[in-house]
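What you see is the complex with one protein chain gone and the rest in place.
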Amino acid sequence: MMEHVPLDFPFIAAALLMGVSLYIIIFKKNLIKLIMGVAMLAAGVNLFLVALGYRAGGGAPIYTGVIKETMVMPVPQALTLTSIVINVAVLALMLTLVIRIYRHTGSLDSEKSRKLKG
Amino acid sequence: MLSKIVRTVANGFIPFIMIFGLYIIAHGHLTPGGGFQGGAVVVSGVVMLLVAFSSQELKKSIRERVLSIMESSGALIFIILAFIGIGTVFFYNLLVGTPIFGNVPAFGPNLGDIWTGGVIPLMNFAVGLKVIAGLSAVVLALALFSGGEEVEE
Amino acid sequence: MKRQVAGLILLLVLVAFLVLGMYLVHPFGYPDASEMDDYMIENSQEETGSNNVVAAVLFDYRGLDTLGEATILFTAVTGVLLLLRLSKRKENNS
Amino acid sequence: MTHAPILIIAIPLLVAFLTPLVGMASQKGRNVLVVVSLVFVAFLVFALAREVASNGIQVYTLGATSPDLSVPTGFMVPVRIILEVDGISVFFSIIWSIVSLAAAIYSISHIASETGQTRFFTLLLLMVTGGFGLMFTGDLFNLFVFLEIASISGAALIAYRTKFADTQEGGFKYIVVSAIASLMVLFAIGLLYSQYNSLNIAYLAQAIQYTTLDKIALALFLIAFTMKTGMVPLHLWFPDAYSVAPASITGMLVITSHACMYAAFRICFTLYGGVINAPVVGWILIIFGLLTMFVGVTMAVYQKDVMRFMSYHAISQLGYMWIGVGVGLAVLGNPGLIATYGRDAMSGGVFHILNHAMYKPLLFFTGGALFHYTGTRDLTQMGGLAHKMKWTTILYIIGTLSISGIPPLNGFSSKILIYESVYQFHPILTITGIIVSILTLASFTKAFHSAFMGAELPEYKGGKEVPRSMLIGMLILAAGIVFVTLFPSLVVDWAIHPAADSLIDQGAYINAIMGATP
Partner (left out) sequence: MTFLLESGYAFWNPLIWIIVFIVLAVIVYFFRRRGQKGYKKDTDQTRIFLCGEEVPEAGERHIRVGNIYWGFFETLKEYYEQILKPHTGIINDYILWFVAITAVSVIVLLAAGLG
């Protein structure tokens, strides 16, 4: 499938996005940046999922009005929709907890909020 | 509380945003969109109000209690719509073929009939109600809390 | 410091494996298998009466996922309102 | 009765949506509603268990024209979400129903002095729903969704006591770890979907080829689920999250970690069972299990916070289960060895899950009772509490003897199964297990002496025994311990062996759904 390799760009982009976000999560000590890393990781996974369902030259799988002959696969779009909403929920809860931590400790540094250790 | 111009523009825009969101919710089974997307659009209007006016101003008109009642009722409508199929199977689309949203389009492209989809439009409405109430409650609570207040239980 | 370097190396190894896996995934736009999705595209109109196949998948074929999704949103809202509540009860309603 | 699987998932969900409305009306009515619904769900679970024991695997296809129409007529691939309940699912769901009922009853007076009780019980019911869905579903993406439900509600409940800083920190760590593990699981699901275009576990188990992508997906599944379980190199979040939560929630979190263990079993035995390189994965699990046992118990001896101390013991007990099931997985390809000792090892591991699910929440509840009485989790400030908390002391002694495997209590009956069967696989496993058991007894004796024994301290003279509902919650679990102690072979024959066999027998799981198709 060598002739298709350039077409793999969305998958490669998803993998690189996941790598970058994992780097952010591991090496950035600011809690808000950590949450941004989690959001980017979710974005990478969603990009991978929605790219799975694409068919070359396909249109939206909706029968209203004029449509193309080939339709892209509907299930990955549904899965991506679900996972986007799930990640919205997770991020809302994370930000709430960070606000509370900031109220308590007065800092956003993950090395300062380590009362629990050992 | 931003300047008078921003507030006036927000006042002008808010009905269009609401109507667009409700359109997306109502046509979820015919066109791209659905309950979650339309609800998100409506909540974006709420966020615009929150930015234009202060959160205290909004707190006078929107009450936490009402929002949580709306959200619970939306979720309840959704799960009850899933339960009505339990005579056959849970989540069975009972309304296909009945007068309510029961028309079945012929296979292939068509212009779209609003009375199709069985329980899907109703579920879209339930989810839209729930998303509007829930997300505005979250946004309002975060704004109020960072403004120094806390939410009553 | 040594820990950070080792972590960086292992992270690069993992990302390398992910990119390798991405090359092994079917070429973009040409899926290997699509029986389930073809079935949904064919039958969604007569089974659910919905023109929008994605809506049919969300609310009929994979309805439990959407119920769980709505439940997760409900959970997050309840959790946010729980965590931002008054930490001590006011005298008038206690 | 055919609707039992979905009712067990949907009724706690319905009650969770009702709870905020009822809680606005009356607090007592809300508590009654929660407890009654959980009792009803427990009855449904036992009825479903009898159904599975008599009629085999139960299949429930959501939205189809008939519940057992798993594959559309004239078609080869399952398209709808299918709930599939076999022996191991029913086993875990029985544990989950009992412990969640005990935790709900315990919570009523454990959080009586806090605000936001209505939302607390709502989240507790949502957590129950997530656990049941995780155990019953036969669909990978649905498993991810229910995993997220359990994780988010768990994180919000861990941070329930918002006036302390450490609770917020523990909840944040828990939700970050859960979110990343869940996203890795979702990525692995996408890898599988890209090749086989299906999300149904049975269909994937039939079609899987063990290509390179499948190996990467297996690694992601395995490490993500074992991190959620609390296996040792990835256990660091575990005590942080468990020690700060309200005690009832800690007792439930133990079972959610067991549910993630169930998901890992499902992946290893059912999804990859036919093609997996069993010795390698089995040895990975065994080595992690040895580390888990030893590091967990040595860290536990070191602790001074009562809940952290018990959390590290929860970690070290997980090691027994991993060793038992890991040995069973390592010899999976060899029917002779399975018959010789593999099945016994897996039965021991599964039996230990049951025992651990009885005595560890009991011990966490007693720790919560200590917190309720003294207002601190620090063991150095406790002492002489046995003078005032007689019931708590007795229940703590029961749990201690059971966790450290003192005959005749139930901890011993599962440990002897593990020891004897694992010894033939490799003797070092048994030796480590016995050493860990000794250290467990030593550390619990230390905690018992420093908390309960000694003269009555002046600062704790005024208090009295914990309220009744907390005692009821603890007594339910103690009754379970006594039952398993008295009738070990009954439990093994009716619950443990079917569970272990349903893990070993992959074909039955596949045929239950794909039976019609060749």
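Every chain is named by a letter (A, B, C and D) in the order it is written, and numbering of its residues begins at 1.
Simple rule for what comes next: a contact is a pair of C-beta atoms (placed from the backbone, for glycine too) under 8 Å apart; a residue touches a chain by one contact, two chains touch by 3 or more.
None of the values given here were measured: they were computed from a predicted structure.
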Neighbouring displayed chains - absent chain, whole complex: A, C, D
Touching residue (missing chain; options D:A181, D:I286 or D:V350): D:A181
Among D:E114, D:E148 or D:D344, residue touching the chain not depicted: D:D344
Contact with the hidden chain (one of A:I25, A:M73 or A:V90): A:I25
Residue of D:V45, D:I98, D:A150 or D:L222 touching the missing chain in the full complex: D:L222
Chain not shown, touching residues in subunit C: 3, 6-7, 10-11, 13-14, 17
In subunit A, positions touching the absent partner: 22, 25-29, 34, 110-111, 114-118
Residues belonging to subunit D that touch the chain removed from view: 169, 172-173, 176-177, 180-181, 184, 210, 212, 215-216, 218-220, 222-223, 227, 233-234, 236-237, 240, 277, 280-281, 284, 295, 298-299, 301-302, 304, 341, 344, 379-380, 383-384, 407-408, 412-413, 416-417, 420-421, 442, 446-447, 449-450, 454-458, 485-490, 492
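One rule holds for everything that comes next: only the chains that are shown with their structure count from here on.
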Between the pairs B-D and B-C, the one where more C-beta pairs touch: B-C
Subunit B and subunit C, separation of their C-alpha mean positions in angstrom: 20
Averaged-CA centre spacing for the pair subunit D and subunit A, given as whole angstrom: 28
Residues within subunit C bordering two or more other chains: 18, 21, 25, 31, 34, 36-37, 40, 45, 51-52, 54, 56, 58, 60, 62-69, 71-77, 79-81, 83-87
Set of subunit D residues in contact with two or more other chains: 13, 17, 20, 62-63, 115-116, 119, 141, 145, 148, 152, 155-156, 159, 162, 168, 171, 194, 197
Complex contact set, residues of subunit B against subunit C: 28-32, 34, 36, 64, 68, 71-72, 75, 78-79, 82, 91, 93, 96, 101-107, 110, 112, 116-120, 123-124, 127, 130-131, 134-135, 137-138, 141-142, 144-145, 150-153
Residue ranges of subunit A in contact with subunit D within the complex: 18, 25, 31, 34, 38, 41-42, 45, 48-49, 52, 73, 75-76, 79, 82-83, 86-87, 89-90, 93-94, 97-98, 100-101, 104-105, 113-118
Interface residues, subunit C side, partner subunit D - complex: 17-18, 20-21, 24-26, 31-37, 39-40, 43, 60-65, 67-69, 71-72, 74-76, 78-83, 85-89
